[in-house]
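Pasting in a structure now, in structure tokens, and then I'll have a few things to ask.
Only one protein chain is missing from this complex, and each of the others stays in its spot.
Labels for the chains are A and B, by order of writing; each one numbers its residues from 1.
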Amino acid sequence: MSNENSTLYSKKNLPGNFAKIGQMLLAVGLILVVLAYFVDHTRSAFNNLILLMFLTSIGVGSLFLVAMEYLGGAVWSTPFRRITEFFAAVILVIPLAAIPIYFNLHDLFHWTHAEAVAEDKILAGKSSYLNETFFIIRIVFFIAVWFLFYFLIIKNSKKQDSSGDPKLTTRNIKLSAVFIPIFGLTITFASIDWVMSLEPHWFSTIFGVYFFSGTILAALAFTTFIVVYMNEKGLLIKGIKKDHYYSLGAYLFAFINFWAYIAFSQYMLIWYANLPEETFWFLQRWEGGWMYISIALIIIHFVVPYFGLLSQPSKMNPKRLMFMSIWILFAHIIDLYWLIMPTYSKDSVPLGWIELAFPILAIGAVITVFSIKAKKENHVPIGDPKLKRGLDFRL
Amino acid sequence: MSTVDYTREISVIEGQPPLREIDEVISKPLETKPDKKFYMAISVTLTMLLIGGIALGLSFYYGTGLWGNNNPVGWGLPIVNFVFWVGIGHAGTLISAILFLFRQKWRTGIARFAEGMTIFAVMTAGIFPLIHVGRPWLAGYLIPYPNQHSLWVNFTSPLLWDVFAVSTYFAVSFIFWYVGLIPDFAALRERTTNKIKKVIYSIGSLGWRNSNRHWQHYEMVYLILAGFATPLVLSVHTIVSFDFAISILPGWHTTIFPPYFVAGAVFSGFAMVQNVLIFIRKIFNYEHIITLKTLENMNKIILLTGSMVGYAYAMEFFIAWYSGVQPEQFTFLNRAFGPYAWAYWIMVSCNVISPQLFWFKKIRTTIPVMFVIAVFVNVGMWFERFVIVVTSLSRDYLPSSWAYFTPTLTDFGILIGSFGLFFTLLLIFTKTLPVVSIAEVKAVVDGSQPSHKDH
Partner (left out) sequence: MTDKKLYSLTAVFDKPDDIINAAEKVSDSGYTKYDINTPYPVHGLDGAMKLPPSKLGYSALVLGLSGTFAAVLMIYFMSVYDYPIVIGGKPFFALPAFVPIMFEITVLAASIGTVLTMLFFFFKFPNNSHPLLETDYMKLVSVDKYGVSIQADDPKFNEDEISKLYNDLGASKILPVYWDLEEVLYEHKIVEPKFLGMLALTAIIVSGTVYFSLNKLMFMEPFSWMMEQEKLSPQQKSEFFSDGYSMRPPVEGAIARGDLPYQFADKPEMAAKILSNPLVSSEENLLLGKTKYNIYCSPCHGYFGEGDSRLRGQFPNPPSLHSQKLRDWTDGRIYHVIEVGQNVMPAYNTQMTNNEKWATILYIRALQRSLNAKESDL
């Protein structure tokens, strides 16, 4: 069954400067990062962790969004599902960001120091989980699983462009159903391993959910930005309209609230119970100038986007959506910074060109991956049986 | 398995019934006299209610010493039941608000009914904290009003947050339910020939005249209410979880409690709605309105939330070990292998294992099987609260004050009574108000919306 839309859709190229901007950011970022490693080794390693977590957020989060569309049977997001799939390709560069971490484990993780573990009863108790071998095995396993599902799901979606076979959709629904619980577990343990174990004495059962909420928000923000941007430039298919924008805006709004809910729950419970083994983590983020970052996080990550996307018209306003998407990505970087950096520097807030280099590299990498994918492939899943319904979607 | 046609939307109402027929089917239970089955059902529920009434009366007369509550397990069954019933109440608002925001049209057939269940469940739940204070006639002090002691309530106490959360939840659910009922009251008013009924329906409809100038605001209000009810429904069980989690008791103080309680509440609520719907659609011939597809969708949500609950159990266990805090580690080992291991394993097998069967489409679409699983889920969720409340309290930091908690007959009498109250209200509801939203169902029948050809 060849789809009637295939005649309406002709593949368009991204504007030339788009790829250029990505490559430039990537190049500048790369040079700065290499330089940073020469200047301050430990500090770079911590920033490298921010880079890694950011790429994980975008890549794995996007794959999750794709899987959710299949599983939920959503049609409104079908016309631009391919955009999210392009972002999921960021998964492929996660290992590149993870390799420097491997070489700097001792700088990052207190529990990798055998002499520290020997002196510390609590760390010794955790050593069957927090040891280098098992850590590496887990990381390799997580990345392998993400790779596997990336290739399986994207392959079917791509194949459908030419065949238009609805069976591929059915297959992807099943794959998504398997992927989602696996995603939940891998992202949880990845966040525990990479971020929570930076402070090996601290623990919080909600931490995986906290990281998940930020992940989805960041992935969604990138998708929203590109979809609105490309659609306003006419680079997507005809038929994506205010109704789709509204849905994207509503999802962003929902996840902003979800993040705030989870963040508040975590803070509130630890603040209220006031147990020394938990509160020190928040105290670290309140002393030595970190208070300003903590307060800024609330405002940047919640208050501003909340009021920015509260009203119905603002969720349909392309300019507002694009601005808010970039804002949320910025907020996500601040969030990661707030999670990771206090372990590096407890007494002062490290803010310098090194902290700028890694986000530049991250954004550059994501845009470059996106533009490479966008050059090669259709921007719209033209063979998807849900496409027509997606384009006809009304609120 | 035949291939699914993804190019068309599956209609939520089967067979494109004429709109007039929908009116007739939905208002039929209101216009016919109750049959024998109804009397049988209500006599069972009234008996249960009576048992509860007697147990409550005895408790009021002789005091709470009749319950199993002891020191250290001071919370006992009343709080278990409270959390259980509030949890049941979550499905209604979830269906009517969250699924509305997600534009899941299959919710239309079940929303009204689920909302009704919410209201009744919250009413039932409200009994327990009141009786647990021992002197319920003094419960007025829970409200901050200028009193003769010139004392105010404690705003930092989660028990007070509960008072606000549950009463807000009840009020908002009720108004949500009523707003949905207004057009249906109008439809019934125009339909009925009985004079008394006409007066009642007229009062209920407030003079609704199906005007599109009204529908426009009405839809807006529905959206706003859904927008408010969604965070509200999350907040209610979150606050219930705060009752436990802000303490320092191992097994209670864990940060995942808020989302975990919400997932659990939705899980048990959906199971309860599922249980009741299976009967309702059969007895009232609503099979084309509450379709098998709807039930399957509900099963999917049960599977999803059940997996979330399983995730939370796993995280609790893992982090308890990972934390290196000895009391935490002990509490979780004690749950799984201590004196309450039986309750723990009932909970795990009912909540985590049984819903996993819904991975199979065959099971998702077989009514008797899903009914049994939904019952299991309810049992499991009751035991979850039992495990949380009782195991943590019965063995806390001080081994010298450990004690085993055994519920008494009075405790069970009140529990049975709560089921009696809930189902009695539900049965009365089915015969007095339309259990399916007439206006909403009509709006999603195929062909009831303009084709937008000229747009």
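Just so we're on the same page, a contact is a pair of C-beta atoms (placed from the backbone, for glycine too) under 8 Å apart; a residue touches a chain by one contact, two chains touch by 3 or more.
Given the structure is predicted, the values throughout are model-derived calculations rather than measurements.
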item: In the full complex, displayed partners of the excluded chain; value: A, B
item: Residue, one of A:41, A:233, A:319 or A:394, that touches the chain absent here; value: A:394
item: Touch with the omitted chain, as defined above, among A:23, A:131, A:294 or A:312; value: A:312
item: From B:84, B:161 or B:257, residue that would touch the chain that is not displayed; value: B:161
item: Positions on chain A contacted by the hidden chain, ascending; value: 264, 267-268, 271-272, 274, 310-312, 394
item: Hidden partner interface residues of chain B, rising order; value: 18-20, 23, 60-63, 135, 137, 144, 150-158, 160-161, 164-165, 168, 171-172, 175-176, 179, 183, 186-187, 189-191, 202-203, 205-221, 224-225, 228-229, 231-232, 235, 238-239, 242, 438-440, 442-443, 447-453, 455
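The rule is short, and it goes like this: only the chains that are shown with their structure count from here on.
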item: Chain centre separation (chain A, chain B; CA means) in Å; value: 34
item: In the complex, chain B residues that touch chain A; value: 3-9, 101, 103, 231, 234, 238, 242, 245-248, 253-259, 307, 311-312, 315-316, 319, 322-325, 359, 452
item: Footprint of chain B on chain A - complex, ascending; value: 75, 121-123, 125-126, 129, 166-167, 169-170, 177, 181, 184-185, 188, 192, 201, 203-209, 250, 254, 257, 261-262, 265-266, 268-270, 272-275, 277, 384-386, 388-389, 394-395
